[in-house]
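Only one protein chain is missing from this complex, and each of the others stays in its spot.
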Amino acid sequence: MPDTFNRKDLLGIEDLSVEEIVKILGSAASFREVAERDIKKVPTLRGKTIINLFYEPSTRTRTSFEIAAKRMSADAINIAVASSSIKKGETLKDTALNLEAMSPDCIVVRHGSSGTPQMLARYLKCSVINAGDGLHEHPSQALLDMLTVSNRLGGIEKLDGLRILIVGDVAHSRVARSNILGFSKMGAHVTVCGPPTMIPVGIEHLGCDVNHDMTAAVKDADVVMMLRLQLERQAAGLFPSPREYAKLYGLDSLKLKRAKKDVIILHPGPINRGLEISPEVADGPWSLILEQVANGLAVRMALFYLLLGGVKDGISNANKSLNPDGVRLLNLR
Amino acid sequence: MNSKSVMDSKAIDRALARIAHEIIERNKGTENLVLLGIPTRGSHLAKRLQAKIDMIEGVSLPTGAVDATLYRDDLGMKETQSLKEMEIPISIEGRVVILVDDVLYTGRTIRAAMNALMDFGRPLSIQLAVLVDRGHRELPIKADYVGKNIPTAPDEDVKLHLEEVDDANEVVIQITKEGLCEKESK
Partner (left out) sequence: MKRLLLKGGRVLDPSRSVDGLYDVIVFGGKVASIKASDDQASPSEAETDAGWEGIDCAGLLIVPGLIDIHTHLREPGFEYKETIKTGTEAAVAGGFTTILCMANTEPINDNGSVSRFIVRQGHDLKLANVLPIGAVTTGFKGSQLTEMAELQEAGCVALSDDGLPITDAAIMRRALEYAKGLDLTVISHAEEPALVAGGAMHEGDVSTRLGLKGIPSEAESVMVARDVLLSELTGGKLHVAHVSTKGALDIIREAKKRGVNVTAEASPHHLMLTDHAVSDYGTEFKMNPPLRAGDDRAALRAAIKDGTIDTIATDHAPHSSIEKDVEFDSAANGVVGLETSLGVVLRLVDKGELTLAEVIRAMTINPAIAMGLEKGTLQVGRDADITIIDLNKEWTVEPENFKTKGRNTPFAGWKLKGRAIRTIVGGRTVFELIA
């Protein structure tokens, strides 16, 4: 395993190598330990500034990034941008350069438009972490899902050959895309399941199979990941009614009976009880939904550490003007 | 790169045996002691010390590892370091912690490790055991137990090889070109 993580940004699982994923998950496992201490804070990123730039309302992801930053001793600033106030003659580039002028070390961005973190990363010298962009990717979610499964099974190598079933509105899910890419990179076999209206063309090119019959698909699965159903999709004709959706694609105890005994159930949250997942399943022993939340924190601490805790391409994050020979002397003064 | 061996397997073993005795003697027994090594080689040395003390006193001390990486003061100066094991086997509150490392050099790793320890509680005291003290301290830190003092030049590097990780037991001195920059590169 390379001992370095020479990456400025974390924009998507698509860009990551298997080695990098292993590195992130390994570091995250270390950060789980920090969360179990009485003093849940390490001084590692003292003096670093992290901006959480959220163009979409989000409580759990934003809170998770914020706590992660604070536990690393970084200063976290939350900027919530109401989508209504974006269009004031300011381009995304203007926004980026304005933020850059405040010399942050990292910007965590969530945006309703796919590709926005990629665009910001092009404009910005600081690190950019994608906290969810449109329908594209949500890499930290996929990493925490992989961490949750590998913790339960006793090692990252256990992901190899695993059968993952992702059920729901794959077309409108960045979580699904990142997980398809992530799990398949780690050697798992991913199947997506949902009504054909919710399975986008060419999804198999991301590295998965398609099955529209959940009852059949659930049988072989080691992990079942349920996606949140957005009720407004009904109006767009993606499904006829919540009732029929729940019947065909909701995970209830009836469908669960057909699954393996030790099946793992994941949900990115927040859950729609009684819709995509029945209450008895959500609360059952198979469910690792709360474990996912704890791992989310660890993954985000790991990302901050790996992106901000070292030199990138020979440029020190601590003091960009230091020359190599002067490093220690200057640091002493 | 030039290298010469300065301690062989036997010398290392003898030094550890002596340190084990010194720890027992100074603390008037083994009560209340915890052995915490600094990964990677420090934690192996801690385990070896645990075995030696067990042989002498018949007591198996709680032994673990304290990773100082997140507390280092040079994180922004080099590539991101991999995190190592952190294993605090017992509450350190009110105990005597014997911190174990392979080579004592600038003292910065020890400073970081002590800060890490403090986040786990308030030990009664911290004592430092090292196999090699090579000098060139940059912080006011002194070892309580030293296997061997080896005066070195800054462009030299002292490496401990342990069979647990390196298939050999020896301490070697290497001449490096970028001596200064390689300092403390654990």
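For the reader, a short list of remarks on this structure follows.
Letters A and B mark the chains in the order given here, with residues in each chain numbered from 1 onward.
Everything that follows uses one rule, which is that a residue touches a chain if its C-beta (ideal position, glycine included) is under 8 Å from a C-beta of that chain, and two chains touch if they have at least 3 such contacts.
Here the structure is a predicted model, which means the values were calculated and not measured.
Shown chains touched by the missing chain in the whole complex: A.
Between the chain not shown and the residues A:Leu206, A:Ile264 or A:Ala282, the one that touches is A:Leu206. Touching the chain that is not shown, out of A:Asp9, A:Glu56, A:Asp105 or A:Glu137: A:Glu137 (per the contact rule at the top). Summary of contacts with the chain left out: across A:Lys48, A:His111, A:Arg163 or A:His267, the touching residue is A:His111. Contact with the omitted chain, checked across A:Arg163, A:Arg177 or A:Arg300, is made by A:Arg177.
Residue in contact with the omitted chain (choice from A:Thr59, A:Thr91 or A:Thr215): A:Thr91.
Listed for chain A, the residues touching the missing chain in the whole complex are 14, 86-87, 89, 91-94, 111-116, 118-119, 133-137, 171, 174, 177, 200-203, 205-206, 236.
We take it that only the chains that are shown with their structure count from here on.
If you average the Cα atoms of chain A and of chain B, the two centres end up 38 Å apart.
Chain A meets chain B in the complex at residues 1, 3-6, 23, 26-27, 30-31, 33-34, 37-39, 41-44, 305-306, 309-311, 316-319, 322, 324-325, 327-328, 331-332. Against chain A, in their complex, chain B makes its touches with residues 67, 70-71, 73-83, 86, 115-116, 119-121, 138, 180-181, 183.
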